[in-house]
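Worksheet: one structure, shown below.
Note that one protein chain is taken out, while the other chains of the complex remain in position.
Chain naming follows the written order as A, B and C, and within any one chain the residues start at number 1.
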Amino acid sequence: MEVLNADGYRSDGRRQFELRSITIDLAQHGAADGTATIVHGLTKVFVSVLGPREAKLRSLTIHDRANVNVEVNVAAFSSGERRKRAKSDKRVLEMASAIKSTFETIIQTNLYPRSQIDIYIQIIEQDGGLLQACINGTTLALICAGIPLVDFACAVTCGVYANSPILDLTTLEENDIPNMTLAMLPKTGSVNLTAMESRLHVDRFGDLFEVALGAGRVIHEEMKLAILAKSRMLVAEMKTIGWGEKDLVD
Amino acid sequence: MRPPSPSIVEKEFLYNSLKESLRIDGREPLEMREPTLSFGPELGWVECSLGKTKVIAQIEAKIVRPPPERPLEGIITIHSEISPTASSEYEFGRTSEEEVTITRMLDKVLRRSDAIDKESLCILANQRVWHLRLTLHFLADAGNMLDCACLAGIVALKHFRRPEVEVIGDEITIYPPSERAPFPLAIHHSPYCFTFAFFSDATIPPVLDPSQLEQRLSAGVTSIALNAQKEICVFQKFGGVPLLPKDLLAIIDIAVAKAQGLHQIVENRLKEDWSSRTVEFR
Amino acid sequence: MSIIFPGESAPANHVNLKLGPGLLQVSSIFNDASDGETPRKRPVIIATKAGELKHSVKGSQWWIESNSRRYVPVLHESVVGLITQRLGEAYRVDIGSAHHASLDGLAFEGATKRSKPNLKVGSLVYARVSLAHKDMEPELECFGAQTHKAEGFGELKGGFVVKCSLEMCRCLLNPKHFLLPMLGRRFPLDAAIGMNGRVWVSAKNVKEHIIVSRCIEAVDPDGGGMNEDELKKFLHTLGV
């Protein structure tokens, strides 16, 4: 499978630094505090956030901050062939603990002692960039839930083919070339998560980081636009039927 | 009873001492504890300890029929359950987060990185292949069991010898060590894992091979597994204090330097043990 | 020095015998065939721990010297505790024993309903065991038994805490032991030694704290087990 052909196109027609199309739906679902669905190309993830709320198990509470709890559930139909994953599948558990520690530093947990913030991630379709979609979806859902964050966490996958970086990989590309998922904080341009499990020479990392941070900023833009659109819509709704002055005491 | 989190006195003392680049056990911030490797009677049995952290790795091989989807490759399985013997933090039955991290890291460092050539483990295509079973026992957790386990795993694989096997037609004869010298595994490269602990206070430098107190008080760890040929197999930073790319590149360079040194220590130790072993064969 | 193992009987008999840790009185049936009478029950002292059998000069007090790390609370022993939880008035304190001890908010010198020390979760206290019973949770107090004065008890601020074996703590409390005087000659140092295997140390700077904690770990029978001159050489390598 040729990752990048002679005139610089990839197998799905994208160019080297081109990201897949992103669709973000921030509609409110059920009793969750914040919900978000994000689609990167064909990878679709639904995240719902509940909390900060009373912890189910008092033993899990921490006396000076909130306890972040992440659960990832992979739909059996999400990848090519149907595969029912056991509850104790180590790969899924590792992804959940990676997301948990990524957001434990971003969420201002010290504001909610002895409470719990639950993040439930449902993977609906996967075509590469799974951890990327989960992190971006979680950022959106947390913001929709009104939970204070230090910054967005914007994740992107990047690989190396013929010594030059490639962005936002599909499953085929992920299985073929060495790749890494990277999550960054746009405000400080610092890296919060890196996950790489394929062999790559040390010298490639320099420009890999640089390109990945650039891509992170672009994804940051898309997420900002989506949230602003929703915020403006909510504000507009509240303004049209304003308050009769007489019955307001403020 | 989960061990209580460290006291405020220990927390403040650790931060102050690290600000002066002093560590409680007298090491430099970027100094790794000297690994001591002691080998068992059989080949493929090693007890590796970093300071008081101790892990035993042991390899068994048996011949099995390969799964239909991979007829030409041998099978490597890794068993790494952390029992309460390591520290009261771990409970039977419940997989702790630490155990998930270690198990996944071993899988990435020893299996997914193709450190061992699986084709060489094939005896007779889709008939008989070698099944290597690496079992790890965690004896004591004095911090950074991850690096200790990875080191024990790779050293055990390098120390293991499998019996010589001859195939005529589809008739397989296995020669016990007393008859023919046992065969080492085909190892492409040997990756070593290095874990750095970072702290929320930016003035505190990152610390290599954290002790238990440093690990518990750190604001996130970053693990890098790489071989002596400067190829990184795993680069894993799950959350913790955000770092600028230049800081990440800095610790990569440190890990590269450390890998050379560690590789040398392991090779010498293996030679030492090999020379002391008299394998007589008729 | 006679080593005794669990189950062996100890030659301890005295009119008012006092048994220390590791010894147990059991009444076992002796069919003492020699004097032909019916078997009489005679109290026998057996050991329940392995260690060195020791007795006081007059032979009225017997005990076994053994080393362990799990602390069993004993009345009026001073311990270094870690506050793990605050329940209304009282604190729950971890002293390394089987159960958490409880320390009342008013168990401090001069504490009244209004003015009482406000300890946070995670702070260290030096306290005296005021209740130690095998069926009840141990209780602590932060003042002397008779004088009700602080006598050094209360919150421990700054410094560093070292974990070591119980025997090491007993050695440190023994004035004739070489370690503390040797360190004291090199730099000023104060320490709160808890019988529960935790020693709080306070010195001028970080380097000295590290030296003290490494020396304690080196001399600890469970750790390095160094004697006096080995320790001198070790101190020399530390540049002190």
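Operating definition for what follows: a contact is a pair of C-beta atoms (placed from the backbone, for glycine too) under 8 Å apart; a residue touches a chain by one contact, two chains touch by 3 or more.
Criterion: contacts and distances are computed from a predicted model.
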Which one, "S1 motif domain-containing protein", "DNA replication complex GINS protein PSF1", "Exosome complex component rrp41" or "Exoribonuclease phosphorolytic domain-containing protein", is the UniProt name for the chain you do not see?
"S1 motif domain-containing protein"
Here the chain that is not shown touches A
For the chain left off this view, which of A:6, A:27, A:86 or A:162 is in contact with it?
A:27
Which of A:2, A:54 or A:203 contacts the chain that the document leaves out
A:54
Taking the entire complex into account, which one of A:68, A:95 or A:143 touches the absent chain?
A:143
Which of these touches the unseen chain: A:46, A:103, A:152 or A:209?
A:152
I need the residue numbers on chain A that touch the omitted chain, in ascending order.
14, 17-28, 30-31, 33-34, 51-54, 56, 63, 108, 112-115, 143-152, 156, 167, 185-187, 211, 214-215, 217-218, 221-222, 224-235, 237-238, 240-244, 247-250
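The criterion applied here is as follows: only the chains that are shown with their structure count from here on.
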Where centres are the averaged C-alpha coordinates, which chain has the largest centre distance to chain C?
A
Chain B and chain C have mean C-alpha positions lying a whole-number Å distance apart equal to 39
Chain centre separation in whole Å, for chain C relative to chain A (CA means):
53
Tell me, which parts of chain B touch chain C in their complex?
4-13, 16-17, 20, 22, 24-26
Partner chain B, residues of chain C touching it in the complex
82, 84, 94, 120, 122-124, 156-161, 200, 206-207, 209-210, 213-214, 238
If you look only at chain B, which of its residues touch chain A in the complex?
95, 97, 100-101, 103-104, 107-108, 112-114, 219-220, 222, 226, 230-245, 248-249, 252-253, 256
